[in-house]
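Shown here: the complex without one of its protein chains, the others still in place.
The block that comes next holds chain A.
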């Protein structure tokens, strides 16, 4: 039943959304709840109430704790003077539910979603959102001071701003993690180039420092991420797109793609790459690493504490560290960075108090208030020394752990500094984070050129399926089902499946910002 219902859900939602779009335009005036009714009416309403602040109704992404009862709800209310009723989307199929709520014009005043520019742009284009440009001009003093013009530029749809973004700080998220006690046991040093990595893997296989016999493998990766972090950097394709002669080129179109595949296929042939990698999931990978069957895996730093616990429990002497950015044959190296936006906040047309919503958002971006929401009070939630904010545990986690869910727009200069207090919750996490983001030389940290791009329809339409295509092809080549000569044919297919259209669109945008 549920399965059938789910399929129905998406089908019906699409149809419903289309229908309601058509309906929106005409019914706007007749609708008593005054969706499009106009700001004039609302201003009048606000004045009539004699400046008393209305209760705001917000919709947010899923959170472990109830927004209404988490400590921060009270803090926000005290600081801004607005009573707020928080609701949240489900963790699964959030966008389907959001479509339903938007198309039935539920009167939310503020809606915050993850950084999905595509969905946001759709809503803006169909006229479901309030144009924030005049509102920010009038009431958004702190908003203007906190958010860079660059970020606002990325939010523009047809020249108007419809959302307030939370920009993510740019950092390296993941790299190869290696068992250093295995290295020590064999008297090897940390690999710095691709050749050294191969040599280390060979030694791991032949001398078997983990004592697995034939069961283990030196290196394993996730079957859904067949493009290995760090290793791809050595072939110049650390990010999905990179600049070549002033133009953005997708990874498969670069010579490094083929070279990478032949390197990885070679590892596989020599038995240095886990034979079962294609069916590995994130959990299997961690299982293999922590049970000592595998010596090297790609691992994001936020997963370190869990891994470290399990590893020390199983092998009290186990040590681990990140492999530094590996150098390829021309000295090329790189770790891809994430970037962009992790939350977008907008005001739907169905809002009853758009002006108060902006005032509320603005009030939260007041310098002191923002700091209080983001990391709490000095001496209670954090300590400050030499420009570094450190959390006081466990209060910090208990009362500010979910703070990012309450931020609607961030102070783009200060937040990255505050934010590191979160990483310091666990020293092992912090060690991994700082290694990747301060000890790896800056020139090897490659930022994503598309991080601040506005919503590009062709690109967002095809991106997921193209990435899937690339991954499937990579897996096939690595396991030897296809030879590397198939790359040319693959590129043709890739272009036909939307790669070319995406490339054209991406470069049109890139040319416009480079000017």
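The definition used in the following text is that a contact is a pair of C-beta atoms (placed from the backbone, for glycine too) under 8 Å apart; a residue touches a chain by one contact, two chains touch by 3 or more; residues count from 1.
Here, contacts and distances are computed from a predicted model.
For the chain that is left out, the UniProt protein name among "Hydantoinase/oxoprolinase family protein", "Group 1 truncated hemoglobin", "Indolepyruvate oxidoreductase subunit IorA" or "Carbohydrate ABC transporter permease" is "Carbohydrate ABC transporter permease".
Considering the whole complex, the residue from A:310, A:363, A:392 or A:414 that touches the absent chain is A:310. Touch with the chain that is not drawn comes from one residue among A:256, A:401, A:432 or A:499, which is A:401.
If you put the hidden chain back, the residue from A:188, A:224 or A:414 that touches it is A:224.
Mapped onto chain A, the interface with the missing chain covers residues 1-2, 5-6, 8-9, 12-13, 15-16, 19-20, 59, 61-62, 64-69, 86-88, 90-93, 97, 100-101, 103-104, 106, 114-116, 168, 173, 224, 281-284, 286-288, 290-291, 300, 302, 306-307, 309-311, 313-314, 338, 342-343, 401-402, 404, 422.
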